[in-house]
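To start, the structure under review is shown below, and the notes come after it.
One protein chain is absent from this view; the other protein chains keep their places.
Entry: chain A
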């Protein structure tokens, strides 16, 4: 269908549209028109992605003179492929209506690990080793050597691609990563470098958050994107954490030991070069004297990760004299590593501001702030000079230099926290020096500044007024949309009391109360006997889960549960968890039924969907507050209070509730689906907690479901499940239209009552 939103003709590849998709597009267009940023919350299952893609591409098509580019950021490769698949459908629809004038180029970009087609290279396991293996074949000096010596191996795909030069282009269309690989194989070109090259010209680029938020990667990949771009962060409810992580570095004992090894290898290399090719080192020195820290136009294959500091904060001056000579630089680094090793010896938790930390480095080992600041660039230059290709071996020293550069660059918004062991496991020594960023707005600021529209969207962004404060920006549009449903297919409940009518909670003082543990157990037991197929449980932490499952085991409740359904448990081990999930799904498929125990903030809570029969019920045991004694969290809270006037309690509640909403949101992935959500903690009945849940959950949370005991919840569950099993009409009755056709839209528009339809 196609329809008008003001002057823009929107092409939408389906015959019908949900009203909320329509209003989402209207709001989005307002933001684009105003060339401002937007914050939009819309529940999953409502076709957010297609609405976004549809509007933005149609918007570009309506502005042929200066079409804005779309940079679409996803969290995972899987989401990237899904997005591109939707876009392909949209694109072919647009082409079918408009002909070739609707042609555009859209592609996904990921690391070599996902794009390389050289069989000898992709077979290595990790991302870094694929990168290094590729570099070994394609670095400029390797290729130069290969010219003379045919025995030196290069990558034929890169050579072919190089040969064609700027002729190597992708014809317009939509390319998923898989498509790129197919295309690459067909032509014999390297898909990775082709994609890297094409992003500049593409109309739509889909890639991961890091390509914009992590300065190390962004400076290489996204440097040349034009200002007239629309940036979309999808599933962005945790974007503040991504920003913080992009600027945080942890240094452990292994890092330091690795760094020492790296340093001695580099020293050997230097000696070797001194003996064979002393001119190289001298040339480097001269270049540094001339103030060329970053060597401008490097061949594309030589670029490594870039400076960890934000672009505006990178000094454009000459490298300080005392680290220009390679040996001097190495000895400085050696002393720095030594210093950090010393700090790791501590028995106590230490927290320090960056100013004090830098001062202490200076007094102890004589490295000043400016030298620290140049560590990264100096290292990069040295590695190129030494022609090091196995970059995966040098990650340790690189981490140290990242750390040093950040420490030297920033004074506010960071702190150094040294912990001799993990607070929760005090008997296992695991000393770590953490450079913690507390300010999420730092990493995202360049993005807001550089691009004309940034859209942050997710199923859970509540309370929606907090994100602008955390990220320090002014959205021109911020809106939370509800879900229009033909039937009430989600059933949230707040369970405050157990079967004995006593309150349940994971509050610190009640946590280990045997009564609460028993009540939670009985709740699960009753529920597994009335809910078919899959049930998912979320606990507030691993240690809490271990504890409660243990006591259920001792009291025999677990055995009773297992009579009804098989039990699977998430562990910190990814492989184990994947296996457990697989078996869980199988048990749901074959009718045996299963329960999955997992942890809020874990892998499962963020990325795994429990749609349809894989999750008919999700129980959130307790409120998933962060571990409040963590030093990092405390430091961040302090910073938030001082800088943004966000109260500790507010932030903690917000953060807990968004995690809870993420967990329970796992069960509804489309409108045809149905599922129940139980918030099992008396604290959820309090207004200040509950009101922070997203609107689409709140609107289904009836007053009568706010203060339930186990037996009441069981009755509601039975009735709900029976009702949902009845056949229903997906289009919605005439009274409650949830699907609009082109005609409906046109009628509404002429009647001028379009706003009424919207929320």
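As a convention for this text, a contact is a pair of C-beta atoms (placed from the backbone, for glycine too) under 8 Å apart; a residue touches a chain by one contact, two chains touch by 3 or more; residues count from 1.
The rule is short, and it goes like this: contacts and distances are computed from a predicted model.
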Handout entry: Chain not present in the shown complex, as UniProt names it (candidates "Geranylgeranyl transferase type-1 subunit beta", "General transcription factor IIH subunit", "HBS1-like protein isoform X1" or "T-complex protein 1 subunit zeta")
Key = "General transcription factor IIH subunit"
Practice task
Check the options A:19, A:215, A:593 or A:624 and report the residue that touches the missing chain.
Solution key: A:593
Problem - Absent-chain contact - pick from A:230, A:305, A:354 or A:531 - result: A:531
Fill in the blank from the handout: In the whole complex, of A:487, A:603, A:641 or A:686, the residue touching the missing chain would be A:487
Fill in the blank from the handout: From A:100, A:645 or A:726, the answer for touching the chain not displayed is A:726
Exercise for the section: Determine and list the chain A residues touching the chain excluded from the picture. Expected result: 14-16, 44-45, 47, 49-50, 82, 85-86, 487, 529-533, 564-565, 588-593, 612-613, 616, 669-672, 702, 704, 708, 711-713, 715-716, 718-736, 739
